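To start, I am sharing the structure in question, which I have written as structure tokens.
What you see is the complex with one protein chain gone and the rest in place.
And then chain A:
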Amino acid sequence: MTIVVLSRRSLLAAGGAVLATGVLTNGVSSLLPPARADGLAPTESMTGGANNYRKGAAIVDRIGKGGFWMSGTVRRAGDGAPLAGQRIQIWAHTVEGQEHEPQSHGATLTDKDGAFRLEMPQIIPIFGQPHGHLAYDSGEFKTVFLRPIMRSAKETSLEAHFVLQPA
């Protein structure tokens, strides 16, 4: 039993290591360009981040009945200044609907500290990974799609952070 769990973990770890290597490589290469060699690098869109995106989700107090918290920050590339009033769109496969369905989508605005927090229904695994989707797609800055993964399907919150660069 232990061996079984370990082998699953080591496989996950191996997959994670591959992902981490990719992230590190990307991180390093995006840090290197001379223009922002000494500044905060912009966040790159994640692979698959835009899947099942519906443009223009309404700003809501809560998606559905809630029970799960999506939170994060939005900052400006270079100096890292918090960006207030930025619209972040959030969607996921939850206990109340599939990713593509309208009721699974909502948007919120960042506060004066550039932080956002939106309650939504519990995210559940879809396509083999419990994950959420977030988008910044308002035009002032370059569009970014994120696809953070939950450590475990039992978690009741998830974070994602944006560093935006001018469009």
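We adopt the following convention: a contact is a pair of C-beta atoms (placed from the backbone, for glycine too) under 8 Å apart; a residue touches a chain by one contact, two chains touch by 3 or more; residues count from 1.
As a convention for this text, contacts and distances are computed from a predicted model.
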Going by UniProt, what is the name of the one chain that was not included in the view, given "Phosphate transport system permease protein", "Alkaline shock response membrane anchor protein AmaP", "Ferric reductase" or "Cytochrome c1"?
"Ferric reductase"
At which residues does chain A meet the chain that is not included here?
1, 4-5, 7-8, 11-12, 15, 18-19, 46-52, 93-95, 98-100, 124-130, 147, 153
